[in-house]
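Apart from one protein chain that is not included, each protein chain of the complex appears where it belongs.
For clarity, chains are labelled A and B in written order, and residue numbers in each chain start from 1.
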Amino acid sequence: MIALLTSILSIILRAGTSLIYATVGEIYTERSGILNLGLEGMMLMGAVTAFATAYYTGSLLLALGVAMIVGALLATLHAFLTVTMRANQVVSGLSVTLFGSGLASFLGQRLGPASNTYYLVGLVGPRFTSIPIPLLSDIPVLGALFQQDILTYVVYGLVPLAWFYMYKTRNGLNLRAVGENPQTADAMGINVTRVRYLYTILGGMLVSLGGAHLSLSYTPGWAENLTGGRGWIVIALVIFAMWNPARAPLGALLFGGINAVQFRLQAAGTNISAAFLNMLPYLMTVLVLVMMTWWEALNKRIGAPAALGKAYMREDK
Amino acid sequence: MTNQPEPQAILQMRGITKRFPGVIANEQVDVDLFPGEVLALLGENGAGKSTLMNVLAGMYRQDEGEIYLRGEQVAINSPRDAAALGIGMVHQNFMLVPTMTVAENIILGLTEVPFVPDMQAVTARIKALANRYNLQVDPHAYIWQLSVGEQQRVEILKLIYRGAEILILDEPTAVLTPQESRELAAVLKLMTAEGKSAIFITHKMEEVIAFSDWVRVLQNGRLVAVKRTAETNPQELARLMVGREVLFRLEKQLAVPGPVVLELCDVHTRNDKGLPGLQGLSLQVRAGEILGIAGVAGNGQRQLAEVITGLRKATQGQMLIHAQDYANRSPLDLIRAGVSHIPADRIGMGAVGNMDVADNLAMKGYRKSPLSHLGMLQPQRIQEFARKMIAAFRIATPSPATRVKFLSGGNIQKTILAREIDACRDVLVAVYPSRGLDVGATEAVRKLLLEQRDKGVAVLLVSEDLEELLSVADNILVLSEGRAMGCVPAATADINALGLMMAGVSQPLTVN
Partner (left out) sequence: MRIVIEKRQALSRTALILTPIISFFVSLLLGALLLMASRVNPLETYAAMVRGAFGTWSNFTETLVKAIPLMLTGLGVSIAFRMRFWNIGAEGQLVCGGIAAAWVALFWTFVPEGLLLPTALLVGALAGALWAGVPAALKAYIKVDETLTTLMLNYVAILYSQYLYYGPWRDPQGYGFPGSALLPAMAWLPRLTGRVHYGVFFAVVVAFVLWFVFTRTRWGFELRIIGENQTAARYLGINIARNIVLALLLSGALSGLAGAAEVTGLSRRLQQGLAVGYGYTAIIVAWMAQLNPLAVLVVAVLMAALLVGGDQVQMMMRLPAAVGLVLQGMILFPMLAGALFVEYRLRIIRPQAVDLEPTPTAPEVTP
């Protein structure tokens, strides 16, 4: 029994890690007022470039670096279109997804070695292995927390750091102001454009890292449509976390957990409930949204950043 | 006056001129501000007060003129520059983030704050300042939890925290209850006792008397008077703010009013912030009569128009059109009842900028033939109608297919007028119809209003321009703080009496 629980916890953590990276990243982006629907494309690009880099260079660190650069580039494109060119954020994000997904698929069929007809699919590359922490990993059930690979351990630190930065530092204050009320932030001397670029790019890097985790640790390897729609799930997770990084693990583990655990449930013969379990998080997110909007008090405290999705332009003087 | 050496002015503005496309907002305006004193800037809407202060606060750059601080010339090119010089402004629309706390708002954007702000130290400093100036507010409270008066205190604290020596307040009592206004006056006294100075923008005479040491009156962008507050009174100020010789009276026939068409009985409303708006307003307008509504902007004029046109709820009272109660009906019902509305907000409400002139002209009549038939628009008829209106009202547009947003302000107004007047049957509500228009357009507007009146329409004209009211209206009712202060026939009205009423001193209601 204990072994079962421990292994379930372990699966949940591994499945949730990539989601947490991406959720924290998108929380930062949306907090600056930019909606980035290009997550699916970014995660796929992060996954394929990380895997290819690791395969050819053997260096996992370099692979992560490349994924982050790729994520930053895609995010810069989105930021340029939405912040500087004031394009429609929904259409821009969707374009990034379309482009990123297509390009990832393209690269997945071109970057491989000739011996594999240039495909990356089916190759075995370097991967992050789990590093159990002595003593702590022997704790029954909770020991699973200490039997993870480095990327998950980094997440343990990332979440509190992300929370601290957002709520306890001067920069986090400025960020929140920009997403809530760019006119006020501008009047107080904050450079709205710079803030939006910065956190969109930062968010993109984290999202891409989430994708890299899939191809370098979770799956591992590359396959068509590796992310399986996770990029869209992240949008829901951001709402679920109510734009607070500290709450990101909650939803990520829930979604990731349900996803992963459903195989166990299928094996146990409860095929039907698996599908509804899958639907539940999305329905719950809609419910959370409705509640938050309806409940005005709630909305003022933990609602969406008020300026999310709207382009900002200072009045001509 | 004794021959004491005059204290050196802390701030001097000389010859400030600021132009916007089509209008001169400030023309050669001078300002002197002394330490420890409060200066009031008085004037009607559009007189240039806010523009002048925005120049001082770094939001605008002046086209001509210099600013001297403590004797030295300074250039103020941004709000940061102004803050560095010790100048801060509290705007009418507060610059606060609702979902953050008071303390967070106060340190927002401050570069001196360390990377990880010591919120305890910040809170302590805020509390100290709050106690010193009697600006009580909880630093840990979220802005959305605070009342408007408390939010204003936060804005003032924000300025003091950043070392402001000169505070600019834009219409500070517009959002305050009388009690809160008195508290604000006390706060200002505490600040000036320490040597800080304040400039506040207002159009209310009683505020000038209550708060300030000096007053400068602006009219149409020019400085027309400088007075020590102790040496003047509300009547004189009203006259200075508003008074000019009535240059010409339009040729108009004597009114032959018919039966009462529009009547308000004890109407109460609430404004967008939930504060009381109209407070028991009653009035009557007869067919073939123009009732002018005078009063300084912000005393309920818009709410009056909105109640009559179905855009705002009346919490109490009746609104009768031909003796039927139309209070709280939908805008469509009022349109069907024959009410036309020329709104104050032209491009935001009265017209759809991205659609063309012909479409805008059709927006009242499109529900009926000939502009539509069985639910389908009749494009030829619409074009015909548009051409007719463009000619009749002399709307300057390259073609009926030009998008309205490309027209000049005057022509947008003409488009709205054309549409509303054509659709008008019994009641016409016109709110600031000639605001911002040049002389020719203004004259055209007034003629049109008179024409409607001569056709038997009951016209309600809301205007800040007393001259306009005196020349166009048959009777003038003065609104102050949502109440009718008095109603007098225009022919025999006296500007001083009107000024008094606008200042809140009521006259007995005169029967026309």
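A few comments on the model shown:
By our rule, contacts are C-beta pairs under 8 Å (C-beta built on N, C-alpha and C of every residue); 3 or more make two chains touch, one makes a residue touch a chain.
Here the structure is a predicted model, which is why all the values come from computation and not from measurement.
Across the complete structure, the visible chains that the omitted chain touches are A, B. Within the set A:L5, A:L61, A:I139 or A:V290, the residue that contacts the chain not displayed is A:V290.
Across the entire complex, the residue among A:S7, A:Q109, A:T169 or A:N244 in touch with the chain not shown is A:Q109. Remark: the omitted chain is touched by one listed residue; of B:E165, B:D359 or B:D474 this is B:D359. Looking at A:L98, A:I139 or A:L161, the residue that reaches the missing chain in the full complex is A:L98. For chain B, the residues touching the absent chain in the complete assembly are 6, 8-9, 12, 14, 32, 66, 68, 71-73, 309, 311, 330-332, 334-335, 341, 343, 345, 348-355, 359, 363-364, 366-367, 372, 375-377, 379, 402-403, 406.
By the touch criterion stated above, the residues of chain A touching the omitted chain are 35, 37, 41, 77, 80-81, 85-88, 90-92, 94-106, 108-110, 229, 232-233, 235-236, 239, 271-272, 275-276, 278-279, 282-283, 285-286, 289-290, 293-294, 304, 309, 316.
Keep this in mind: only the chains that are shown with their structure count from here on.
On chain A, the positions that touch chain B within their shared complex are 168-171, 173-174, 176-177, 180-181, 183-185, 187-190, 300-301, 303, 306, 317. Considering their complex, residues 59-61, 78-80, 83, 95-100, 104, 107-111, 113-117, 142, 144 of chain B touch chain A.
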